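Following: one structure in structure tokens, then a few remarks.
Only a single protein chain was left out; the remaining protein chains are all shown in position.
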Amino acid sequence: MTGPAAAGTGALLEVSGVTVRLAVEGARRPVLREVSLDIRPGEAVGLVGESGSGKSMTARAVGRLLPRGAEVTGTIRFAGRDVAGLSGAELRGYRGQVAMIFQDPRAHTNPVRRIGDFLTEALRTNQGVPAREATQRAVDMLAQVGIEDGARRLRQYPHQLSGGLLQRVMIAAALLTGPRLLLADEPTTALDVTTQAEVMAILDDLRRRLGLGMLFITHDLELAAAICDRTAVMYAGQIVEIRESALLHSDPLHPYTAALAAARPDIARTAPRLRAIPGRPLSAFEAPEGACSFAPRCAHAEDRCRATAPGIIELDGGLSRCLRARDLRGQLGGEPEHEARPGQPAGPLEAADA
Amino acid sequence: MLAASLLIASFVIFAAVYLAPGNPISALSGGRSLPASSVALLEQRYHLNDPFFVRYWYWLDGALHGNLGISITLREDVSTLIASRIWTTAGLVLYASLLIVVFGIGLGILSGLRPGLVDTGTLMVTAFSAAIPAFVAAIVLILLFAVRLRWFPALGNGTGFLDNVRHLTLPAVALAVSSLAIVARVTRATVREEAGREHVQTAVSRGIPARQLIRRHVLRNAAIPITTITGITIASLIAVAAVVETAFSLNGLGAYLVQAAESKDLAVVQGISLVLVTAFVMVNLIVDLLYAVLDPRVTLGSRAQ
Partner (left out) sequence: MSAATLTPQKRGQAVLAARARPLGQLRATGPAGIAAACAIAAATFLAVFGAVLAPYNGNLADLSLAWVGPTGGHLLGFDFQGRDVLSRLLAGARTSMLGPFAVVLMSMTAGTVLAVTSAWRRGLTDSVVSSGLDILFAFPGILLAVLATAVFGPGLTAASIALAIAYMPYVARVLRGAALKERSQPYVAALEVQGAPATVICLRHLVPNMMPLIVAQATIMFGWAMVDLAAISFLGLGVQPPSPNWGVMISENQTGIMQGYPLPALAAGICIVVVVIAFNILGERLFARAEAERA
């Protein structure tokens, strides 16, 4: 099932009903369940969720970077072509079109090879670009990400650059192959706060200028909303909401989104107590089959939520995986009251008070 | 640092003679009684009437100029005796090193990159052979290949280059067996570890073809720990060669060292010990250099492991 706005033919990326199973401690367990989303050319879609929600796994599925032995059902189409069937030279061509930016730049660069090697490797190998030209393009791209003395940097090794610089290099490397879609997996999480803002600005700016699509993965709802046109929220391996970013705060369609938005401490206000979501986030393989996976932690759950697995409902240009989405329209936005109901498991902050 | 090691090692070797019970003369003569003229000669040659460190200086100076004293038992220059035997030992160690590098690293890479039957087989075989001491390997090899199959000679050096190589084969295998297993295991583990690293994922995500991936990102990175363990292992061969030479009756430095130790020919023991320790330190030095070359993150002399 694809999003409401995509006509199917115009989408750059179409993920339809993708379920991914991995061998976890012997058994095959799902890490993604029926994930569907789409990205139009030039559109940035955010993917937000807590640890274990499956957001990284989604990017990996799109990028064909799943671990060996992963079972994938459903389809992923890029520019209309099915990605799962690609192999060999076609797969390498696809990888040139879809570039991934990873979270920890230091772990994701080879420490014994120079920056120049890192930047130009794909160009020289896959696109047959001669070394001199590749180097020149690398220097130009470094300038675009705000690194001026590119020629000198090319000769350096990763350990000689700071985290922020290295992440800019990673972004430059991703852009050098001329991709049409960026998969950014928490690109700023490993950096300190001031550097985060810089790198984010560069990424956003370049993306818009080059007209690239982007899947932006983060645990920070605000950040996603700030730079993405639409944002998808994941929980326990499923998409629970897709909404225009601007409406995410004021008019969310799923209780989890509302809770995420409310849980973030706001620097401008003082509150008597941090609002935590009671309980702990579930991974996909822990979620029950025939029920809503968020029900145990949800302030609005009813009996039917624990008895039926909710499907996707279209509402007002967005999507929601909540049985009560229509009922709760208008109640979820703004400042929802979010105390734990009696009998609910308490989260760490609640328990500390008791 | 290694130069300091060498210096102190030479001092220990030198001083050892004086640790022996009894006076230096009896130590040098191995307890044999000597005529007065010989005693006077020894006193003069070894500067026994001079202070300790002066004696050390004379010895060291002599050693650096190739003069290592005289063998009591054979009455020849120690340096000459060493020179005639050094090629056997060097050949043996080189031959064994070749086997270790080619088969040990090769096997390790193969089983590291391909999980499955090859891998399990390698693990089992190496677990077993890593525990086989060189002299046990020696007798098994002699039994199988020299006595039963008659493919190789059992003892001695042989004459002429090719015959020498033939005679050195079983000893080299015996020497290499357990080290080969260790190098193979470490290589396998290292290759596995490097293949699982995140930067390899990055290269995959950019469509780098498999062959290139393995060469430039897995093996190149694995080369660092592999070189270190191979170097250390080869250095240890220098000492164990003595055991293998004795088992196969080869006239190398190691076997001669053992004979000299038994007959208390201390000048020879000192001389050969010095040569062997120097060789050991040299190999370690080469490993350090290679490590600094291969890994741009380290500066010379800071090898952690």
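When the chains are written out, they are named A and B in that same order, and each has its own residue count from 1.
Following the convention adopted for this analysis, contacts are C-beta pairs under 8 Å (C-beta built on N, C-alpha and C of every residue); 3 or more make two chains touch, one makes a residue touch a chain.
Given the structure is predicted, the values throughout are model-derived calculations rather than measurements.
Among the chains on display, the ones the left-out chain touches in the entire complex are B. Touching the chain that is not shown, out of B:L60, B:L74 or B:V136: B:V136 (per the contact rule at the top). Of the listed positions B:S38, B:N67, B:T80 or B:S236, the one in contact with the omitted chain in the full complex is B:S236. When the full complex is taken into account, the listed residue touching the unshown chain is B:F128, out of B:F52, B:F128 or B:W151.
In the complete complex, the residue from B:I13, B:V200, B:L213 or B:L250 that touches the missing chain is B:I13. One chain is missing from the display, and on subunit B it is touched by residues 1-2, 4-6, 8-9, 12-13, 16-17, 19-21, 27, 127-128, 130-136, 139-140, 142-143, 146-147, 154, 235-236, 238-240, 242-243, 246-247, 257-258, 260-262, 264, 266, 269, 273, 276-277, 280-281, 284.
Keep this in mind: only the chains that are shown with their structure count from here on.
The mean-CA centres of subunit A and subunit B are about 55 angstrom from one another, to the nearest whole unit.
Residues 197-199, 201-209, 212, 216-217, 220-221, 224, 294-297 of subunit B are the ones that touch subunit A when the two sit in their complex. Subunit A makes touch with subunit B in their complex at residues 63, 65, 91-96, 99-100, 102, 104, 107-113, 121-122, 125-126, 157, 159, 170, 173, 177.
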